[in-house]
Each structure stands twice: as C-alpha cells, then as structure tokens.
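As you look at this complex, bear in mind that one protein chain is not there, while each of the others sits in place.
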Amino acid sequence: MEPRTPLLIVSPSPHLHAGLTTSGMMGTVLLALLPAAATAIYLFGLPALRVLLVCVLGSVAIEALWQKATDQPITVRDGSAALTGLLVAFNLPASSPWWLSLLGATLAIVVGKQVFGGLGHNPFNPALVARIVLLISFPSAMTHWTAPQPGRFLADAITAATPLSESQSAVMLSGHLPQHISEFSARYLLGSMPGCLGEVSALVLFLGALFLLWRGVISWHIPVSYLGTVTLLSGIFWLMDPGRYPHPMFHLVSGGLMLGACYMATDLVTSPLTTRGMLLFGCGCGLFTVLIRLFGSYPEGVAFSILLMNAVTPLIDRYVVPRPFGMDRGRELI
Amino acid sequence: MKSLLLIMVGAVFVNNFVLARFLGLCPFLGVSKKVETALGMGMAVTFVMVVASGCTWLLHYLVLTPFNLEYLQTISFILVIATLVQMVEMIVRKSSPVLYQSLGIFLPLITTNCAVLGLAVLNIQHNYSFVQSLVFAFGAAVGFTLAMVLYAGLRERLILCPVPRSFRGTPIELITAGLLALAFMGFAGMVPN
Amino acid sequence: MMAAMICLGSLGCVAALLLAMAARRFAVTIDPRQVALMEVLAGANCGACGFPGCDAYARALVAGTAKPDLCRPGGAETLKRIAAILGVEVTERPPQIAVMYCQGGLQQARPKYDYQGLQDCRAAQKLARGPKLCPAGCLGLGSCVQKCPFGALSIDARGLAMVDRGRCTGCGLCVAICPRQVLALAPATESIHVLCNNRESAARVKSYCNVGCLGCRLCVRTAPESFVMDSFLAQVRYGRGQPAVMAEAMERCPHHCILNLDEQGNDQILPTPPSARERSTP
Partner (left out) sequence: MICRSFPGGTHPPGHKTATAHAPSLICPLPAELVIPLAQHVGAPALPCVTAGQQVARGQVVGRADGFVSVPVHASTSGLITAVEPRPHPCGAELPAVVLQPDGEDAWAEEYQKQSFHVLSVEAMLERIREAGVVGMGGAAFPTHVKLDPPQGKSIDTVIINAVECEPWLTADRRVLLEQMEKVFTGLEILKEVSGAGHAYIGLEDNQPDVAALLAPHCQKRDIGLAVLPTRYPQGAERQLIYAVTGRRVPARGLPMDVGVLVQNVGTIAALTDAVTRGRPLIERMVTISGPGVIRPQNLRVRIGTPVAHLLKQCGVTEEPAMVILGGPMMGVAQHTQAIPVVRGTSGVLAFRRQDVPITTAGPCVRCGRCVAACPMRLQPTFIADYARRDELDLAERFAARNCIECGSCSFICPANIPLVQSIRYAKGAILARRRRM
C-alpha cells in the first residue's frame, strides 16, 4: 500500500450546525437565574449564600463522583449538574442546615437523575424530586422560614411564615383570609416575603424568564398556559368568595409559582416535545397547583403538580402528536 | 351528589389505591410494561371491582348481616371475587386473545389482588350506601387504571434509558413507582377521608 | 355454624353454576401441542425463525404454516422434540455458526475516508459505500454486535467483528444485518476458512489491503480438493477439505488469509471490554 494524501472527511448531511449546544443552553438558564440568586442573598444574607454554594458545588461534585464510580465519562462540564444544584437551592429555605442542602443535592443528582442513566433520561425533574423527598422527610426543617432582612447580611434570623401557609392556616382556623393577604400588596412582587430562596422574587424570576424566551431556550407555551390556568382558576374561586380565596395576583407572585412555571416546568427533559403537548402540560400543572393550594393539606402545590405532570409527559408525548405535513389524519400514527 | 363526587375524587386521586394505600401492587408492577396492556388490565380490574363491590355489598347487607354472619366476610367476599375473576378471564380470553396473552398470569391473579378485597371491605367499613359503594368502586378502579397507565408510560420511557447495570430492571422500576407515589402525595388532605 | 355452612355452600353453588354457564358461553379451544411446543423452543424470542417470537412460531407450527427446522438457537435437540410433538419426520441439519470472513483491521486495510457519524455499519455503508476502500471488508462499527441476542459478537482490538464460536448459535441474525455480507454461516465442524470476502483482482486488493485474498490460486493448486475459486476469491469446500493438505496451503498463502480458527489463541484477539462497548453505541 502506497502512502496517500490526508483523507477527506465524509459525514452525513447536513454539514452545518446551528452551534446550539446542550451546555450552552444550560449556561443560559444559569445566567437567567443569577439575578434571582443575587436577590435571595440580598434578602436572606449569608445563610442563603451558604445554601446556594453547598447545593451547586455539592451537585457538581456528586455527579462527578457518581460518574467516576460507575465508570462513565464525566460530563459535569455540560452545566446540567450546576443548574440542578441551583434549582435545589432555590427550593430550600435559607435556614436549611448544610447537611439538608447537601442531602438535597445528592437526592436530585442520584435519585432524580443518575439512576435513570443521566442527562436526558430522568422522567422527573431532579430538583423537585429532592424538594418533595426533603419536604416529606424533614417537614419542620423544610418549613422553617425566616423573614427577609434586605441588605442586613449578618442580622439574626427572625422566624416567619410564608404568605401561602399564613393564608392556609387562617382559612382553616377562621374561614377567612387575613386582611393583608386579601388586599394584595405590591411588596410580594418584589419578593419581600418569607419563603424558599427561589420563591421570593417573582419579578426577578420573571425577567430572567423573559431573557430565556428571548434567547429561545424555552418556549412560551408552558409558562403562559401554566400561569394562565392558575390565573383563570384562582380568579373563578376569588370571584366566588373573595373573603376565603385569595386574589389571582397573590397566587401568581407568591410561593414557587414563578420559579416553577418558568424554570422547572419548562425543564426540557421532563416536559413534552410538541407545542400542543406543552400547552396541555402547562394547563395540567396550573390545575393541580390551584387545587392543591386551595384544598390540599400542603400550602404549596407547584412542586407536586409539576411532578404529576412529569409523570403524564410520556403519555402526552405518545398521544399528542403533530399531524405530518400532507397527511389527512393523524390516524396513521400510533 | 356532592358527596358522591367527593368519594369519586377521593378514590381516584387523594387515596389512590395503588399510590396512596399501596394496594394492588402486584399487577401494578407486573403488567405495566406497555400502556395498552396496562389499560387492558385496568379495564379488567374496573369490571371486577365495580361488580364485586355491588355483589359484596348485597351479600353483606342481605345475607351476612341478617344472619349475623359478619365473621364470614373475608371468605365469602373472596369467593365472590374469585368467581368474577374467572368469568372475566373467560371473557377476555374469548374476546381479546392478544390482551389475554399479555396479561398472562396476572389476570387470574386479580383474585388475590388485595385492591379488590380491600375495596369490598372498605365499602363496609365506611358504611357506604349501595350507590356510594358502586361510585367508590368505580373511582378506585379509575384510580388504579390511572396509576397503571401513568406508570406504564414511564416504564416505556425507561427501556430507552441507559440505566446503570445495578439499577436495571426492578430497582429502577421501584424507584420510579416511588417517585410517582411521591407526586400523588400532593393530593393529601384534599378530601376528608 | 349451620347457618355459615348453608350460606357458604349456597354461595359456592351459585358461583359454580354461573361459572359453568360462562365456560360454555366463552369456550376457547387451544391446541395442547402449542403449549408443548412453547416448552421445547429455545425461548430466546430472537426472531431468527422469521416470526415475532417463540410463541408466534409455535402457533405457526401447529397451524402447519411453518417448517419445523427454523429454531436455530435450539439446534438439533429442539428439532427432534418439535418433530416428536408434531409427529413429522425431519432430517437433521448440520449445526452452523457464523464466521467473519475478514482480517483487514485498522492496520491492515486502508480507509477510503475519515468517517464521522452514526456508529452503525449500515448507516456508514450508505455514505460512499462505506469508509473502507475494500468493498467487502468488515467495517467494524458493530451493527452485528448490537443485533446478536446471545452476546456472541464483539469488536476486537483490530476494529473487526469477532465471533465467539462457543456462544454463537447460528441464528443468522448477524448475517442478515451485515451490509457487506462479510458474516456468513458455515458448518460448525469446519475450523479452516479463507478469511476474506473480496472478489476483486489482485492489483486492486493489493492497493488497499495487506491481508486480502489475491486470487493467486496457490491454495487451489496446492489442495485442489479442498479449495475452490469464486472469481478472485478462494473458498474452502466445506465438508471436502483435507486438513493435512490444507495446512500446507495455509503456509503458502502470500497474504496469510487461510486460518484455522481453532488453533488461533484467544490471546491474539482482544475483545474490547463490555463497558466501553456499551458506551460506544449511540
């Protein structure tokens, strides 16, 4: 065999790529969440920073360890572990001890993601898996809220209740909403209320989501249908009895709704692929959120409703399929 | 009417037989490989549950109570259920051989499906009326089918996943079932038990 | 006590009556031979028989629409038992296993281009007829490895598919999937093969492969009984080979493409570790 000139590369068409990468998308989401993280630190001080650091670094380290242990290529550089960690942190109260944060990161990475085969294969949102497991296993630690103290990083923590749990217990005890909740106030919008790190600053989260929409990382279908359903349903209940059911705006800005609708429900891996499927998914999330918030024993229903709809996603993917171009009916499919 | 709706919703979501009461786990894990099979199993169980619920209610209030034979509840209920399951098996075998094949051993095993017996006993314990017990049975069966179908959908996705060797098969299926049950915990407290 | 007995007794009677009626109404007849056949078949559901599973094959057997000798993984024993159940006469077929007729690994055979894409031979074959200059050699991307239900195939260190002769059942699935027909079934008793699949002329083969059959006919001249030419490719006449003369031909083959697979030590061919193999599948 005589030597030859360098071989030409032959690969299947297309020979052009949009340049989108998984890590790039994860990075954009991280970027969109940074202002919210900063807000959380501003409101809750150093404890929030600790939770954030433990969760993010913990997630990355645990993913790397797991992949090393199971003899897989280490893929922490794609940013998905960091994003999961950040979302876990956003689902924890600022007062969480370090072990709770680390446990949350471990649950999310190991139980939520890696046992299913890693990125792209988990049926449930890892951060929400962690949140629910922790909520059920450590109810007191997970509902020990501190009041935000803007800018006072070293102040002593003051225990307080979240608006949602406040309204729930008030309705349960007296049948009526407390005065300050039935009269919606703008302070909720800016996040000056107790709650998880990612539950306090609806406005900042919303701006981040707009950034993601602009960058094309998420589509509008899930957030809009989710928030729309919540507004519609809670609006109906509010009209029926404003003394008992809070204003829709209260629902929109309180609790983890904004975080859930814009960042958790839109998680690519665990949401449907088609636009119609996404709309259905968002509506389902909205429905369950309102039902759980108003009638369930948990004050907050976002995490549960997203997990529930995650479970429905395979069925949606299967039965809500687009009609191929040039085909009369979708009958040929499935 | 409102109480019937609450019973229904309660049985489907809040106290889902599989995911909240953990009854009927055997077919839940056994025949949930494919959505179609899961749906078929759900249908069969729905039929058995509703008819069994009616029969056992009548049996309890028309036969056992008048003759003070409540202690025969378990054995007589099982007898009724077993008979029904046998009939369902014959019907399925005749009408849908494919479904019969895919259900396999789990079809006769509905007999020992604790969900059915549990339902019959719960009917009596809750002092449901005849109509209420039928609605409760239907709700429980729908809840069972719902859980089956959701789980089957998840499992169909699982087979595409490169699950680590030590988690392959039953371990990952149980983890998935556990997470599904966690999601259903959100309904807790929605309907007074 | 009496009441309980009467109660349960009458319940039982009613149930029995209902069931008896239902049994008559929904009666289904099933051939007992089908059940027996299911016991006998290999149960691998490999599909080598052409039916979607052992069950479907059993049904076809009972219906008389399938030949009884299609269960290759089961081999002669299964065939005998199928024949016994169905009550038919069958002639035993010699067992076969798959042979990979190529030695042109990454070091031996020259590539045509730098392939980048799906790690699948059939997909690669569609791009300019495969990334190797040799039109018939093994591409080594492992479509057969993925297809084999018995784990009898692997990609060795040379970048070639390798048949584990102990595990191969001769089901032929790899033969069907290989886009270059470099895998073929041969009698299991044969161990000497001409490991080349290229029918092109010597000049062309020399230009891209160090170990391909040149069609020089040396082996045929040495052992005319044992070898036969198919255009420029020498082949062993299975069942007629004379090992002693063949050994001489093996010595004389200029490209050393006649090999005795039994003598070849396993240390020579290193299969890739299973974990690495799994990961390489897309």
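Order as written gives the chain letters A, B and C; numbering starts at 1 within each chain.
In this section, contacts are C-beta pairs under 8 Å (C-beta built on N, C-alpha and C of every residue); 3 or more make two chains touch, one makes a residue touch a chain.
Here the structure is a predicted model, which is why all the values come from computation and not from measurement.
K.L.:
Based on the whole complex, identify which of A:Val10, A:Val110 or A:Ala160 touches the chain you can't see.
P.N.:
Selected residue, touching the omitted chain: A:Val10.
K.L.:
Looking at A:Gly118, A:Gly255 or A:Gly301, which residue reaches the missing chain?
P.N.:
Of all options in A:Gly118, A:Gly255 or A:Gly301, contact with the hidden chain holds for A:Gly118.
K.L.:
Mind listing the subunit A residues that contact the chain we can't see here?
P.N.:
So the residues of subunit A touching the missing chain come out as 5-18, 20-22, 24-25, 75, 78, 117-121, 219, 268-275, 278, 317, 321-328, 332-334.
K.L.:
Using the touch rule from the top, list residues of subunit C that touch the missing partner.
P.N.:
Residues of subunit C in contact with the hidden chain: 112-113, 116-118, 120, 122-123, 126-129, 147, 282.
By our rule, only the chains that are shown with their structure count from here on.
K.L.:
Just how far, in Å, is the C-alpha centre of subunit B from the one of subunit A?
P.N.:
Centre-to-centre distance between subunit A and subunit B: 33 Å.
K.L.:
Quick one: subunit A and subunit C, Cα centre-to-centre, how many Å?
P.N.:
Measuring from centre to centre gives 49 Å for this pair.
K.L.:
Could you pull out the residues of subunit C that touch at least 2 other chains?
P.N.:
None at all.
K.L.:
Which subunit B residues qualify as touching subunit A in the complex?
P.N.:
Where subunit B meets subunit A, its residues are 35, 149-150, 153-154, 156-158, 160-164, 167, 171-172, 175-176, 179-180, 182-191.
K.L.:
Going by the contact rule at the top, pick out the subunit C residues touching subunit A in the complex.
P.N.:
Per the stated touch rule, the residues are 110-118, 123, 127-128, 131, 206-210, 275, 279.
K.L.:
Can you tell me which positions in subunit C touch subunit B when the two form their complex?
P.N.:
3-4, 7-8, 11-12, 15, 18-19, 22-23, 25-28, 55, 278
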